[in-house]
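Dumping the structure here so I can ask a few things about it.
Yeah, one chain of the complex is gone here, protein chain that is, but the others are all in their spots.
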Amino acid sequence: MALKKTFFKIMILVTALVFLSVTGTFADGPKRGGTMVYVTPKIPSLNPMHGSFIAGTVATQIFAGLTRLNEKDEVVPYLAKSWSFSDGGKTITFKLAENATFHDGKPITSEDVAFSIGIVLKNHRFGKQMFGPIEEMDTSDPHTLILHLSKPHGPLLVAATSPRHLPIMPKHVYGVGDFNKNPAHKNPVGSGPFTITDKKLDEYIIMDRNKNHFDGERPYLDRVIGRVVLDKTSVRVGLEKNQFQMADAGGQIRYRDITDFEKISHLKVTELKTPNGGGTYLELNNRKEFFKNKKVRQALAYAIDRDYLADVLHDGRSKASVGPIPFSNLFFDNKLKGYPLDIEKANQLLDEAGYPKKENGIRFEFKVAYIAPPFAPDDQLIIGEHIGTSLKKVGIKVIQQPLPRSSWSAKMKNWDYDSALPRVGDKVDPAVGVGRLYRCDNIKHQPYTNTSGYCNEKVDELFIKAALEPDQGKRMAIYSEVQKLLLDEIPMIWLKDSVYWRFHHKELWIPKYGHTEFFDEMYWKTAQN
Amino acid sequence: MATALFQRIIYGMVLILAVIVLNFLLIQAAPGDVVDVLVTEAGGGDPEIAAQIRASYGLDQPVYVQLAKYLGNMLTGDLGYSYYRDESVLELLLSHLPSTLILTLSALLFAIFIGTMLGIYAATRPQGVTNHMVTIFSLLGYATPVFWMGMMLMLVFSLYIPIFPSFGFRSIPAPETMLPRILDILHHLVLPTFTLSILFLAGYSRLSRASMLDVLGADYIRTARSKGLSEFVVIFKHALKNASLPVVTIAGLQLGQIFSGAVIVETLFSLPGIGPLLYDSITNHDYPVMMGVLFGTAVTVVVANILTDLVYRLLDPRIRGIS
Partner (left out) sequence: MSEMIDQQDLAAQFGEKPEKPEKPWQATARMFYTNKAAVFGLIGFLIVILLGLFGPIIFGADPFDIAGKPLMEPQDANPLGTDYLGRDILSGVIYGARPTMIIAITATVCATVIGISIGAIAGFYGGKIDNFLMRFTEFFQVLPSLVFAMVIVAVFEPSFLIVVLAIGTTTWTPLARLARAEFLKIKEREFVLAARALGAQNIRLILRVILPNALPPLIIAITLRVGTTIIFEAALSFLGLTDPSIMTWGRMIGLSRDYFFEAWWTVTFPGLAILFTALFIALIGDGLNDAFNPKLRRR
């Protein structure tokens, strides 16, 4: 039956290809061909388990995931042609595409997928959260993978949609020797839509269409080139001369540059609607004497001018945060008022809290730790300095503490900081991405957990209740309550919600849903050289 | 002299070892490690997995064990492995070396050539405008921050009069054939080379002026002149050789400083050289790479010192007599 289906699909595909070669174009929709050059920061590694965002972007092109997200953000078949649940959700059976091969021509089997899950479990920083409940993997049929779980586990299917989380790796390559030192990290043998033709990781990477890709239709582009550019002026010049057709704001391209870049006539700037939002927060170490006091925390919230940050310093390209859940999240309560700028009230609260202005006009001082430039200065240095100028007005002295990433991370881990500026992703579901910052049981020695040491059992209860509640409307109500509660207690100051901007050629179609980084879905609407 | 040389080499090795050990301990004193960096980049993660990765990298062992292992590996020619870049340190060093070598060598040659020419010109015309210019020039060379100079050059020659690229080592895609490929790289290197050479140009012109003035007063030059040799021959054949000796010596001893300058210039012009590699390794706590660069630098500086010394002894008979 499955074979018949596949055969049928191949027939359709062949017909389509014949049709395509005759007419040279799809009647309506994606077209094949062309090259796209995108701007990238330095690519640190081709190891698909490397933690950095940039390495993940490349891995996403070279490796295939198990499933995929469509334009409605639903999980759809990919390498796994179909799947079914049994045993009350504790057993999942994946049927794999039978024509699928790795870049070296060897077939992709269920054993490779099981091997990849094993690698992820051992090496991926979220491995346990994604695939932890898997107890047994049955690979007796090369095109069927049966997972036996200890309990039903929702995040698994979604995690499998991104090669960032689950890249399918050939066992015969990556299973040899120490994975961390595998020579294939220099010349990866992938499973995805593109193969690496040439590279110099500090300068460029050239990826060509994998002609044997199991997906058949995709990728549409013949070639994708990642060009390492570290200087935004060069990005601008390159975009203007059409040397690059795609670049993301953030990093080198600062918020203030977007308006300027927008003037380039053949370019379009698109706000990416990723399900993965987030923001930058002023995390307060709740163990510190002055931050234990709720009035002090509220005073800070009244004194820091978030609108100025978003509207002026970020040139209107980010959004002032209101509360703990970013505006882009489904569960954001848009009736919340937050803390408007009110210097008088802030002063009054600080007086009440027992921190009057001393003779030198200063109430107290604290440090703000962030990652030193050139790392994302819009989100780190500028915010740190802005907090400094804002709080000076109410008599609080802020000492800037820019640190290398490693020291910053270590300070967070050891709870050895006054305040810090973490950039936190909400990981779609607040139960996963937001709750982790506030729950008592997540006070851990690791960045992006509840390092601030805030603990309120009511908050814990609500987050747990929301995670278990199947009804969307009721979840909404519970999250609303959490937001109100956290806003009042204000364990940290939510400063800015991230908005993602991408520059691209007008004629280049890019996905605005799902992971937005699947280059195989992009295509030229009109033929380009 | 052979034993003296042997002693110097042994001593140089001890120095390098000491530098390596000190820096190893220094970076170990810093909070955090490469796993922390990776966790931060990934936006969090599981502490247990972080611990597992740490253990698989050997970062959970006591410092002295790590140091012993590191030194042991170095004896076998293994400079370590970067878990941030997933590449061996030696390969990383080698792949970043060409850009730095080309930049420093061309800047050095440019500075020595132009500097010596200016110095000679000024020395032969003590009352001329050039003489004053050399003085002013050397003062400015001392007083200008090299990166600021680079920025100003970029503003003028990349932005207002866009004739030179402000960024990178070559065009991508690079030209297919050999000659355009080389010309393309040279075109990219004009501004960085000029910026870096300014750092030394002034000093060299001053130095060669001084030694040229000394040499021009010497007896053999007077003899040469009295023989009726043309001024050009006198200066470029007889005097230049002696006047350039101190410049070459200083250049040899300054190799470390030139590298410092290269770190800044490469960072400013985003060249794929050793400088940015070092800078990235420091900010990413990628200490095998950092140690590798420091080791390479230390070896280069020590070898350059020994060689300079040797060359100097060979060229200058006065010193040969002393020891």
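As written, the chains take the letters A and B, and residue 1 is the first residue of each chain.
Convention: contacts are C-beta pairs under 8 Å (C-beta built on N, C-alpha and C of every residue); 3 or more make two chains touch, one makes a residue touch a chain.
These numbers were taken from a predicted model, which means no experiment stands behind them.
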item: Among A:K81, A:K288 or A:H386, residue touching the chain not depicted; value: A:H386
item: Per the touch definition above, residue among B:L5, B:L26, B:A55 or B:L186 touching the missing chain; value: B:L26
item: Residue among B:L5, B:A18 or B:V233 touching the omitted chain; value: B:A18
item: Touch residues of chain B, complete complex, unshown partner; value: 11, 15-16, 18-19, 23, 26-27, 29-30, 126, 135, 139-140, 142-148, 151-152, 154-155, 159, 213, 256-257, 259-260, 263-264, 267-268, 278-279, 282-283, 290, 294, 297-298, 301-302
item: Residues belonging to chain A that touch the chain removed from view; value: 232-233, 252, 254, 256, 260, 312-313, 372-374, 377, 381-382, 384-386, 388-389, 392, 399-404, 407
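Here, only the chains that are shown with their structure count from here on.
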item: Distance from chain B to chain A - Cα centre to Cα centre, in angstrom; value: 40
item: Touch list for chain A against partner chain B, complex; value: 42, 44-47, 50-53, 122-129, 178, 180-181, 185-186, 200-204, 225, 227, 229-231, 233-234, 371-372, 375, 404-411, 413-414, 416, 423-425, 436, 444-449
item: Touch list for chain B against partner chain A, complex; value: 30-34, 36-50, 52-53, 56-57, 81, 83-87, 95-96, 158-159, 165-170, 172-173, 270, 272, 276, 280, 282-285
